[in-house]
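Omission of a single protein chain aside, the complex is shown with its protein chains in their original locations.
Which chain is which? They are A and B, in the order written, and residues in each are numbered from 1.
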Amino acid sequence: MKLKRVLAILLAATMILLLVAACAGDAAPAPGGAAGGGQDGGQQAGGGQAGGGQDGGDADAPAPVPGQPIRGGHSVIAPATQAGVAPVGLPWDVNPADAAIIEPFTHGLTAQYLDGRTRLILSQGYEITDNGDGTWTVVHHLHENVYLHPHSLSDSEKVNASLIVWLADRVQYYSAWPTGMIDVYEVGEYHVAFVWEQLRNATPSMTMPWVTSRMIYETYGLDVLAETPISAGPFRVIEYVRGSHVIYERFDRYFREGQPYLDGMTYVFLGDRLTQGLALRTEGEGRVDSVRTLAADFASEFIRDGFDIITMDNITIVAVLPNDDPANPLANPLVRRAVSHAIDRDTIATHLGFGVHTPALQHIPPQFGGFNATPGYGAPPFNVEAGRALMQEAGFGPDNPLRTTLIPRPGLVTDNHAVVIQDMLTEIWIEADLNIMDIGGFTEVRQQTGWDGIMLCAYISWMQPEDSGRMNFEHIPGINPNWLSLVPSDRMLELIEASMFFGDVVPAVMELSDYILDDDFLWIIPIWYQGMINILHPRLYGWAPGDHMLFPEQLWIGG
Amino acid sequence: MMVNFIIRRLINSVFLVLLVSMIVFTLIRMVPGDPLSALVDAEQQRLIEGGGGMDPEQAQQILDDLRAQHGLDLPIPIQYAQWLGNMIQGNFGRSIVRGFDIATEIGRRMPITLYLGLIAFIVTNIFGIFWGVIAAVRNGTVVDNVVSGVAILGMTVPGFLMAVVLMYILSFTMEWLPLHGFNLPWRGDIGVSVRSTVMPVMVMTFGGIAGMSRQCRSSMLEVINADYVRTAWAKGMREKVVIFKHVLKNGLMPIVSMQGGMIAGIVGGSVIVETIFNVPGVGSLVVDSMTQLDYPVIQAVTVMFTFITVMANLVVDLLYGWVDPRIRHS
Partner (left out) sequence: MAKEYSLKNIKIDHEYDVHQELALPPVNEFKRFAKVFFRRPIVGVGFAIVVLLLIAGIFADQIAPHDPYLINLFNTFDAPSARYPLGTDAIGRCLLSRIIHGTRLALLTGVSTVFISATIGITIGLVAGFGGRVAQEVVMRLTDAWISIPAIIIMMLLGAVLGRGIGGMTIAIGVTMFPAYIRLVFGQVLTVKQNDYIMASMAMGDSKVRIVLRHVLPNCLAPIIVVMTMMMGGAVMAEAGLSFIGLGMDPPTPAWGTMTNDGRQWLASYPHLSLAPGAAIVLLVFGFNMVGDGIRDALDPKMRGTLN
C-alpha cells in the first residue's frame, strides 16, 4: 500500500536525521579553532558557538594542584544576569547586568577595597593636589604595561591620556563622566590629570573603566567602537556574540612569569536558572565551571551536593520606613521597634537564605570596617510579644491593625521573602499589601514620587541608603535623605562628612551606626546580609584560595 | 488580475503595518514608568558602588537631559512622526537602555529567527498533514486513537513546561543535545547547529502539529464521507487515486486557512523558545525590551514581527486562491 510505504519512509528519515545529528555533533572543534577564527568574531552575526566546543577545563593544561596557583586552562563562567534577563548590551554599556562582561578586560585605574583602601590596577600611583580654589587635581601615573589592543590589529597601543577626554563626547552615557569631575588632560607621557570639585575616598578610582583607544575611535568611528569590544586588561576578546557569549583569550604581556594565569575564559549568558543549574551539573556539552547568582535557594542545592561557594560584595537588606511625616504611624518609634521585633531574621536567613544569607542586626556587613562586634549590639531582635506590647502602646491591636504597603526591590528581594515578611508583620497586627513593581516603577517611587509604606531594599553603601524624594540632606552635597531625627543631627552630619571624605572612616561609621540604630529613631531596620554567590564546580578546587578566576584582576599582575 | 490582487494586498499590508505601529507606539507609552528610570537607577547604583552618589536634583537633571536627548519630552504624534521618518530611511534608532544600533542588531538576529521559523513551519505542515491523513484514513483504529490522544496532549501542555522537560531529559539525562548555544549552520559547526535546533523546533511545532493533525483529520473525514468520494469509490477507482485526487485536494482548504493561525503561533512561540534555549534571535529581544520598556526596540521588533506575519498571510491567501478555484475566478 503506497501509504504504508510513505509512512515507513518518513519514519526512517526522521530516525536517520536524528542519528546523523547525534553523531555529527560529537566532533567538537578544538579551542584553537575558535580563537583563530576570532579576528572578525565580534562583527559576525550569530557566529561561533558558546560552550559547545569549549569544554570546561582544557585537556592540555596541567591538572590543578591544591594550594598551588592555577596555570593555564580555559574556564567557562555563567555570569549573573539581571532578574532573569540575559545581557544584551555592549561591553561598556552602563547597565550593571553587563558589568560581568566588562570585568575581565576593562579596568578602572584603581579600585576601592571594602574598607576604603585603594587598590591600584591600571595606575601605578597617584598624587592629589589642592588647587586652592575648591577643586582638587589627581594625577595618575599609568602603568607602562597598560596596553590596548583592538583585536583587528595585531599590535597593541599605548594608553593615550587624551582618550579619556574622548569619553566626554559620550556624555549621553553619564557613567563616562563621573559626578563632580571637572576636567581631564594629559600631563606627560603616561600621566593623566583629573580635576574634581571635591575630594572623596573613592575619588582616585572614579574614572570608571571605559578606557579605550582614540585611534580606533577616529579610524573606525563611534558605531564600530560601540559594536566591537576592545580590551585593556588581562584578557582580550576573541569573539563576542551579543546576548549569547564572549570568548576571551589571555593577553601575555599582562602575566608575569610564575604568577597564576588562565589561557582563556568564556562567558555564557544563561538567563534561565534551570539552564544554569543543569549546565553546572552536566558533564556533557554546554557545561560551565561556575555560575554567579544572587539566588540563595539555587545555591543551596549545590552546597548540599558538594559544590563550593564563595560570596562576595555582601550587602545588607533592610526595611526602610518613611520618616518625613510625624503623623505617619510608621514614623512612630514604638511602631518601628515593633517592626524590628516582628522579623524572625534567623528563620529567614536559614530557610529562605539557606545558610547562604546571614541574619543582620546592624547595617554594616561583618567584613566591613565599622562592624561592631559587641554581642547584643544592633536592632531590636526577634520577639513577638515585645513587638505586640509596643504596638498596643502605640494604639494598635487585633481589631485596629495598621494598614500599609510592602514594597520589595525587584531583583534583590524575592517574592517569597516579601510574602514571608508580610506574613510575619501580621503577627503584630500590621496588614501590609504587597506592591511588587518592576525596576522602572520602583526607581520612580524611590526617586521621584516617594513612597508610603515599608520598603525592602539594599543598604549598598552604608552611607548611601536608598533614598527617595522624601529624603534630603541639605547640608551635604551628594547625599540627600531627608532626616527628621530625634537625636542631635549636627553630630550625625559631621560623621557622614567624615566618613565620606578622607578622614577617619571606621570610627565615624561606627558612631553613625549607633545613631541609626538608636531606639528612638530606628529608621532603617537591617534584616539579612547577602552577596553575589559564586558556585564553583569541584573541578576548580585546585586553585589557591582567592585565585578563583572570577576575579581576573587578581590574576593580572602587570609590571 | 492576480497582479492587481497582489498590489492591492501589498498596499493594504503597508497600511496595516502602519496602523499596528501607531497602536503599539501609543500603548507602550501608556505603561507606567519609562526606560530612563531604570537607566538612571543603574547609573546611581554604579556611582554608589564607586563611593560617590547622586542627589535628587542631579538625578532629575540627568533624567531630563536623557529624556530630551531621546526625544521623549515631545508630544507623542511628533515623536511618532520622527520615528516613522527615520524608519523609512532604514534608521531604526538606538536602544535607549543598551545603546546598540537596532537595525544592525535585528539584522543579526532576524536570520536566526526566520531560520527557526521556516523549519518549524515546514515541519508542522509535513507532520501535521501526515498524521492527520493517517488518522483519517485509519479512522477508528488504534492508530487513529493514539494520534488523536497525543495531539490533544500537545495542544494542552504549556510551551515553557514542555521546553524544560525536554531540556532535562534530552540534554541533561541523555546528553544527546546541547544544553545551550545556537548557531546557524553556515556559520560554524553544522553538527552543533543541527543538534541545537532540535529542541527549539520541537517545542515550537508540537502544538502546531497537534492542532493541524486534528484539523486535517476532521476535514479529511468530512471529505471521505462525502458523497462524491463515495461515488468515486463505488465507481471502482483505486484507493490511492481517490485519496490524492479528491480527498487531499478538497480537504486541503481548511488546512490552508489554518496556516495564518499557525504562523502567528510560531511567531509567538519563538519568544518563549529563544529565551529558554538561549537562542540569539529576535524573540529574545522582545522579552528583554519589554521588561526594560525600551521603546525603540519594542517598536522595531513589533513592526518586524507584524510585517512577517502580514507577508506570510499574504502568501497563504495567494495559496488559498490557487487551491480554491472559486476564489481564483472571482
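Quick note on the criterion: a contact is a pair of C-beta atoms (placed from the backbone, for glycine too) under 8 Å apart; a residue touches a chain by one contact, two chains touch by 3 or more.
Not measured: the values here are computed from a predicted model.
Undergrad: Could you tell me which of A:Leu278, A:Ala379, A:Leu402 or A:Ala458 touches the chain that is not displayed?
TA: Within the whole complex, the residue contacting the unshown chain is A:Leu278.
Undergrad: Of the residues A:Phe298, A:Phe382 or A:Trp451, which one touches the chain left out of the display?
TA: Hidden-chain contact among the options goes to A:Phe298.
Undergrad: Which of B:Asn125, B:Asn183 or B:Asn313 touches the chain that is not shown?
TA: Result: among the candidates, B:Asn313 touches the missing chain.
Undergrad: Over the whole complex, note the residues of chain B touching the chain we left out.
TA: On the side of chain B, residues 12, 15-17, 19-20, 23-24, 27-28, 30-32, 148, 152-153, 155-161, 164-165, 168, 172, 264, 267-268, 271-272, 286-287, 290-291, 293, 301-302, 305-306, 309-310, 313 touch the unshown chain.
Undergrad: If the hidden chain were put back, which residues of chain A would touch it?
TA: Given the touch definition above, chain A has residues 84, 273-274, 277-278, 281, 297-298, 301, 347-348, 350-352, 415-416, 418-420, 423, 434, 436, 438 touching the missing chain.
Simple rule for what comes next: only the chains that are shown with their structure count from here on.
Undergrad: Where on chain A does chain B make contact in their complex?
TA: 1-3, 6-7, 10, 18, 20-27, 29, 44-53, 83, 85-86, 88-90, 93-96, 98-99, 112, 172-175, 178-180, 200-203, 205-206, 208, 223, 226-227, 241-245, 268-272, 274-275, 278-279, 281-287, 438-444, 446-448, 460-461, 463-464, 467, 469, 472, 477-480
Undergrad: Which residues of chain B touch chain A in the complex?
TA: My answer: residues 32-35, 37-43, 45-56, 58-60, 62, 66, 69, 95, 97-101, 104-105, 107-109, 111-112, 126, 130, 133-134, 137, 164, 167-168, 171-172, 175-184, 187-192, 194-196, 198, 239-240, 243, 275-276, 278, 280, 284-285, 287-288, 291-293.
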